[in-house]
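The complex appears here without one of its protein chains, the remainder shown in place.
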Amino acid sequence: MNGLRRTTLLGLAGAALIFQPQTAGAEELTVMATGGAWQAALHQAWFEPFAKKTGIKFNEQEYTGELGKIKAMVETGNVPIDLVTVETSTVLQGCDAGVLIHLDYSKIADRSKFLPGTALDCGVGIDVYGDVLAYDTTVLKEAPTSVLDIFDTKKFPGKRAMRKAPAQNLEWALMADGVPIADVYKVLGTPEGVDRAFNKLDTIKNDIVWWDAGAQPPQLLASKEVVMTTAWNGRIQSAIDHDNRPFAIVWNDQIVEYDMIAIPKGAKNLDLAYKYLAYAAEPEVSAQLGRYIPYGPVLADATPFVPKDVLPKLPTAPDHMKTYLVGDVEFWGDNGEDLVKRFNAWLAQ
Amino acid sequence: MSSIALPRLRTRDQRESLRPFALATPLLLLLFFSFGAPIAALLSRAVYEPTIANALPRAIAALKQDSGAGVPDEPVFLAFAADLKEAQAQGSVQEFAKSLNTRLSGARSQVLRIARNAGQEQATSKEAMIKASPLLGEPRFWAAIREGANRFTSFFLLSAFDLRWTDQGTIGAVPADQAVFVRVFGRTFLIATVVTLSTLALAFPLAYLMTNLRPAIAGIVLVLVLLPFWTSILVRTAAWTVILQKYGLLNDLLLWLGLTSQRLELMYSRTGLIIAMTHIQLPFTLLPIYSVMRSVPPSQLRAAQSLGAQPFTAFWRVYLPQVMPGVLAGCLLTFILCLGYYITPVLIGGASDQLISNFIANYVNAELNWEMAAALSFVLLASTLGLYVTMTRFFGLDLFKMG
Partner (left out) sequence: MLLSPYPTAAERMRVGALWVWCVLVLVFLVVPIFVPVPLSFNSGSFFTFPLAGLSTRWYEVVLGTDRWRAAIGNSLLIGFGATILATVLGTLTAIGLSDPKFPARRFVVPLLISPLIVPVVVTAVGTYLFYARVGLANTYAGIILAHTVLASPFVVVTVGASLTGFDRNLMRATSILGAKPMTGFFRVMLPLILPGVLSGAAFAFVTSFDEVVVVQFLANASQRTLPLEMFTGLREQLSPAITAAATLMMGLSILLLIVANLLARRSRRIAGAVQE
């Protein structure tokens, strides 16, 4: 009898647990980021110190970096997320789809203190990373000197890997075809320019292996599947620092990109979210991320606070900024969908 | 005695005629409410897209008053500016710009510019607006607006077939550099067919052998067959990467055996993708075949042969028809599942091996264009169900038609 009742109680408790949605408490901020070493760095550099300072707890979630789930949340009017980290192009998509709110910069920081292109309507930059070229020093005897060397199959024969997306690759193609960096987006905005970029990519198409997830480039180098690959600098640096891989990074003609953070429409703890954004926009705070992962701050005033040993690894180190292109968000917002389609059609040929 | 027993039998018969449906009811209800209805609602977005119509009430009304096709007159421009100003104030102008951009590439930034100007009272005339955003002076811009004014649209379904409405009002092909989906659908069905046939060639003999083994050994083989099941597709895909890559295990083995003289490019190729998919799908084809084969007494084959039938004839005429339901169930399962693959093609397939689900997932998650995703899903669903019905009709076989 006693045992039976206990079983029933247990069953009921279990049922209650199963049907109960876990929701955040009052002074809690729910943030969704893309996981892995990067999110761990965010946690150490920003989330934890913020929680310590303000007593606001962080409830961290992970996602793949794509906004489909948040769009579904916004459509049902039940948005349990207060902050979300996104790539720049995703900010634009989310802004246009009505998924992210327009930020009120008076509650964050002086918009002019941010690097150009990092304070967008719907997202504010958190770090700077570089799209670079990486290779294995034990495989390539002669070091490439520019990302554009990926187009030189005579000097560097063998398979090479690029991200399976038109962004960055079309820009590099034009640069390799002789278009000055300042004119890249102007040329790419014309049909002839797009043709020109694809024609340039055609010259190495048969030698390209396409990567999709950021973890792939170091893996492709480690397995010697390719002789060189485009990559996000942090991934390669982490393989060098933590796994002692003989990789090297080529910075010339890198494309500078930003990670962003945004607030989904319908977020419940709007004030707390702004409080956090304002905190992270203090120059000294902004510089902390570099301690944990080699990505630079988006605030011009933050550079002095970056630890000296970290600086040379950042995409924004003076040595790395000899020739570079800044990715144009507006351009990709306008032309992204069409170019992706054309890119896919081109891949399939 | 029989006069008492008969009525009881009759009531049982009546109950039995209702029972089959009652047995299926719980699952059917669950499927209908938590799957059928929501998916139907989502798929309906393929033909219902009201964003443009909602954003431009004034401009659309003014367009109806306007004289003809092409670029409209001043009143339409002013109404358009007023609509955009309101949309800007409501924060919905970006959604409109995105929706229009889907139909007309490059429209997004020009619309946003007009909206900003309208907010600052700068767009006061047709001339000024065209000067600010040249696209507004082109007929195709207004053609896209007129098309979008209709809440019900065929745009996305046509796009799924690489078709579109031309300026002349007829249906024509999209430019060659934008034509993707027909090829991808074809590729998806082709790869699914090849994988299905490969799994059948591997699974059928093994299932046959298993039914003829001693139960204890058959049990061990079954464990081996089921083992891959318990490892995640992600892990198996990663394992295939290790095996297939240039300096991977398979190439090492082939070189060592002297079967090849140089390393093969198996990763990021269709061959590699088909090998990996065959591996993942093999148990799905095998298990239904095996469970049906087990119910066929092996003595039948021997009886047929002892009655003088050639082994092949005995197999073809006696055995195969009996195990056909299992073969069909297994192959159908595998074929249909292959149509939905998308993690494996991303990690193992080459650039020209991406399947339709990759594109659908991209539209759902990255482009946030659920209308296009709905249209592609609808085409996939309709063609698969159509194929299923045709197959069952053609072969006169039904998964659930019981002997």
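By letter and in written order, the chains are A and B; residue numbering begins at 1 in each of them.
Assume a contact is a pair of C-beta atoms (placed from the backbone, for glycine too) under 8 Å apart; a residue touches a chain by one contact, two chains touch by 3 or more.
Please read all numbers here as calculations on a predicted model, not as lab measurements.
Chemist: If the hidden chain were put back, which of B:174, B:243 or B:277 would touch it?
Modeler: Candidates B:174, B:243 or B:277; residue touching the omitted chain: B:243.
Chemist: Can you tell me which of B:90, B:193 or B:232 touches the chain that was removed from the display?
Modeler: If we include the chain that is not displayed, B:232 is the one touching it.
Chemist: Among B:82, B:130 or B:221, choose the residue that contacts the chain missing from this document, as touch is defined above.
Modeler: B:221
Chemist: Under the stated touch rule, tell me which residues of chain B contact the chain that is not displayed.
Modeler: On the chain B side, contact with the omitted chain comes from 12, 16-17, 19-24, 26-28, 30-39, 41-43, 202-203, 205-206, 208-209, 212-215, 219, 221-236, 238-243, 247-249, 279, 282-284, 287-288, 290-292, 294-296, 298, 302, 305, 311, 325-326, 329, 332-333, 336-337, 339-340, 342-343, 356-357, 360-361, 364-365, 370, 373-374, 377, 380-381, 384-385, 388-389, 398-400, 402-403.
Chemist: In the full complex, which bits of chain A touch the chain not displayed? Write them out.
Modeler: Per the touch rule, chain A residues meeting the hidden chain are 17-22, 34-39, 59-65, 68-69, 72-73, 75-76, 78, 80, 213-216, 218-219, 222-223, 242-243.
Heads up, the rule we're going with is that only the chains that are shown with their structure count from here on.
Chemist: Go ahead and note the Å separation of the Cα centroids belonging to chain A and chain B.
Modeler: Going by mean C-alpha positions, chain A sits 29 Å from chain B.
Chemist: If we count contacts the way the header does, which residues on chain A are in touch with chain B in the complex?
Modeler: Within the complex, chain A contacts chain B at residues 64, 66-69, 71, 90, 93-99, 102, 159, 164, 208-210, 212, 223-225, 330, 333-338, 340-342, 344-349.
Chemist: Using the touch rule from the top, collect the residues of chain B that touch chain A in their complex.
Modeler: 91-92, 94-95, 97-98, 101-102, 105-106, 108-109, 176-180, 183-184, 187, 241, 245-248, 265, 267-268, 346-347, 350-352, 354, 359, 362, 364-370
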